[in-house]
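Every protein chain of the complex appears in place save one, which is left out.
And now, chain A:
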Amino acid sequence: MGAVSAEGFPMPMRQSATSARWVLSAPLLVFLAVFAVFPLALGTWISLTDRSILSFSINFVGLKNYADTLRDPDFWHAVFFTLKFTLISTFATLVLGFLLALLVHRRFPGKTLLVTALIMPIMVAPALMGIMFRLVLNAEIGLVPAILDRFGIAIHLFSPHLVVPLLILLEILQWTPFTFLILYAGLQALPDDVFEAAALDGSSPLRTTFMITIPLMVPSFFVAGFLRAVDALRTFDVIFVLTGGGPGSLTNTLSIYIYKKAFTEGNFGLATAAAMLVLLMVVPLIPFLIRRVTTRVGDVP
């Protein structure tokens, strides 16, 4: 009789299973190495150098770029603006997306048409959306100010005190359909028997929503919230097209801050250090969120 493994399988079979695992994982490992490990390693190296377009000589500067970035008030302004932008827009898109999902979660004529119309904004490229809003909201030639003007309302959405709410509003308008889509799918996957039992017990729709639907939807909320927050943290296109980060640095997101460091200042060392710092801020949250997303209802979190 041949050698037997601890699991009771003959050794050649175990070796074969191990090889198969490696072979099957190889494409993913190659993908990770090329698109995650290598760029990350290169980025880490560049962040420790003074690499710049102004000089081709590259010198190791240790953690200087990190210290300079952390001392830069514009970086912290960008951090706080990005967090505010992310939190408000993510929360609002989740609430509105859920309300829309509840609204659509029933039979009515024209439902397919409505759902199609609802998800259209996410099909538009953000940069295009920015250009579109820049034209539509233009005080001189824009449709919205012209209509408001007819009612005697003069509103200047790009003025400094309205521009931040405007940007958040546009983000909400474009991405609510995304959260709606995820939450609507989650809503459809909920077991009917629970709702039937609640109805038999005489639970009101509001009570059913708060006591049954929302708790059951927690994983969907986390998936939608996580994806939306990650996307909002990286926001660049719409804001860059509409405000360029201004007035001053008022609407600089972290992405715009990093872009300016790299392509306006040509300082790749500082830009990658800032990008690595952002990564370090976000990475610790990921295991927590993954755990919440994969937690089943009833499991102890």
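One rule holds for everything that comes next: a contact is a pair of C-beta atoms (placed from the backbone, for glycine too) under 8 Å apart; a residue touches a chain by one contact, two chains touch by 3 or more; residues count from 1.
As a working rule, contacts and distances are computed from a predicted model.
*Asks:* Between "Extracellular solute-binding protein", "CheW domain-containing protein", "ABC transporter permease" or "Secreted protein", which matches the UniProt record of the unshown chain?
*Replies:* From the choices "Extracellular solute-binding protein", "CheW domain-containing protein", "ABC transporter permease" or "Secreted protein", the unshown chain carries the UniProt name "Extracellular solute-binding protein".
*Asks:* May I ask which residue of A:G43, A:P121, A:P219 or A:G246 touches the chain that does not appear here?
*Replies:* The missing chain is touched by A:G246.
*Asks:* Provide the residue numbers of chain A that touch the chain removed from this figure.
*Replies:* 51, 53-56, 138-141, 156-160, 163, 242-250, 259-260, 262-266, 268
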